[in-house]
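Apart from one protein chain that is not included, each protein chain of the complex appears where it belongs.
Every chain is named by a letter (A and B) in the order it is written, and numbering of its residues begins at 1.
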Amino acid sequence: MPIKFASVAAAFALLLGAGAVSADEGGHAGWQRQADNEIGNLPSLQRGARNFMAYCSGCHSLRFMRYSRLAEDLKIPDDQRDQFLVPASKKFTDYLVSSMPTKDAAEWFGRAPPDLSLVARSRGSDWIFNFLTSFYADPASRQTGVNNLQLPGTAMPHVLASVQGVQNAVWRNEEQPGPDGKPIATRVFEKFEPGVVGSMAPEQYDEFVRDTVNFLQYVGDPTQLEREGLGIWVVLFLLMFTGIAYMLKKEYWKDVR
Amino acid sequence: MSDHAADAAVPEVDESRRKFLIAATAGTGAVGAVLTAVPFLASWNPSESARAAGLPTEIDLSKMEPGQMTTHFWRKKQIYVVKRTPEMLASLTSHDGELKDPKSEESDQPAYARNEARSLRPDVLVLIGTCTHLGCLPKTRFTPGDATVMANWPGGFFCPCHGSKFDLAGRVFEGSPASVNLVVPPYSFEGDNKLIIGVDPAAQKGAA
Partner (left out) sequence: MSAVIEGKGGFRAWLNKRMPVDQFVADQLTGYYAPKNFNVWYFFGSLALLMFVMQIVTGIFVTMHFKPGDATAWDSVQRMVREVPYMWLIQPMHAVGASFFFIVVYLHMARAFLYGSYKAPRELLWLIGMLIYLALMAEAFMGYVLPFGNMSYWGAQVIINIFGTIPGIGPDLVEWIRGDYGIGDATLNRFFSLHVVALPFIIALLVALHLVALRQVGSNNPDGIEIKEKLGPDGKPIDGIPFHPYYTLKDIVGVGLFLTLFAIVLFFVPTFGGLFMESPNFEPANPVSTPEHIAPVWYFTPYYAILRAVPNQRIGALLMALSIMAFLFLPWLDRAKNKSMRYRGFASKVLLGTFFVAFLMLMWLGLKPADPLYVVLARICTALYFAFFILLPFVSRADGNGPVPERVTYHAH
């Protein structure tokens, strides 16, 4: 009986680990990094909110997030909320909707800037981190002058160019098997090289992006911390209940021989 | 092999231990059930959307004529705002004997509206336009002397459903099925011409 219990528990723990890690992971290419953001880091979230309002909210909405909710969760005082977060034309309970008209945006950029409320859940924090850090100069093939390793052919210009600068991508030629098996010369990414310099050093910029990603993860799942906090108590209570119920069961099962 | 030890000595049943364990399990289970019910029941409370929609309503008084009433909505309730004339105010003193609650002791209004005019400022009357009998919308009968309402009618409101009558401060007349005066919601002023329904005066902005 204890062996059975242990094996069931072990099997479940294995499944849990496998499930939690595997299905989403898609496999990281060599150059891709992890976001490593800490959702519980409040100053980081506040900086991320500031970054988003300053650089992203012009085009991107967070249409499921209210200013009031944001200020409450991120502990931003009312006066600062009204001064820095809420635009003059909006109420503090309004949703964060960008003022860029969608149809025009689709015309200008080829694709309307998507709403980012859930991007951290549909694409993942690592994807966003790599997206924002892997813009590189590509005036030859892109109208925006930049391309992106995480999302090649992206319609988004490098909005953060003033902060990161614009790096250059270094490629090397490799022979790789083509669809018919014969080797084809393909271009393989090797590394980034500094190009135009921005206002931040690379490590600083990484932190900047990390904060922004952290903020977007919060927006995608605002109750994550509350959920996990409550979960500890629920699991402890259930373990206690199970223990008591088990003692009751054992007591009665003494009858069975 | 298995233990079919039917012939082995059956140990004494410890009844008190069993009773204790049953109580402990049932008790913990009951606590768990109640705690589990909490989120489900709490989900019925007004959502953030409801609370956002229930924010204070701002009304511009500058366009109102004296003697005019405008209607508004606040927290899904109809609000009557009357710009009272001096004559309307004068009419309030003459009929205390005919009112059920002239001093508004039984009725529902903020402390600052517990006066004869039932208002913060005498020239502006703010009421919830719901008859305190069974909830119909009282109609305006502002003309004094209107015999169709009653003898010596000073002006006020008349509820068409069951005939309750209220004066120009929302106070209920004897003979009405309603037993208390019309309700006054919390409100305050910002400057001379802005009326804010839902916020008490000198309270934090956005606190109601």
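Note that in this section contacts are C-beta pairs under 8 Å (C-beta built on N, C-alpha and C of every residue); 3 or more make two chains touch, one makes a residue touch a chain.
Note that this is a predicted model, so its numbers are computed, not measured.
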item	value
Touched by the hidden chain, restricted to displayed chains	A, B
Missing-partner contacts on chain B, residue numbers	1-4, 19, 25, 29, 38-40, 42-43, 45, 47-49
Residue numbers in chain A that touch the chain omitted from display	1, 4-5, 8, 12, 16, 18-25, 64-65, 69, 117-118, 121-124, 220, 222-223, 226-228, 230-232, 234-235, 238-239, 241-242, 245-246, 248-249, 252-253, 255-257
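The rule is short, and it goes like this: only the chains that are shown with their structure count from here on.
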item	value
Where chain A and chain B are represented by their mean Cα positions, the distance between them in whole Å	45
For the chain A and chain B complex, residues of the former touching the latter	66, 68-69, 78, 91-93, 237-238, 240-241, 244-245, 247-248, 251-252, 254-255, 257
In the complex, chain B residues that touch chain A	3-6, 8, 10-11, 13-14, 17-18, 21-22, 24-25, 28-29, 32, 35, 48, 52, 55, 206
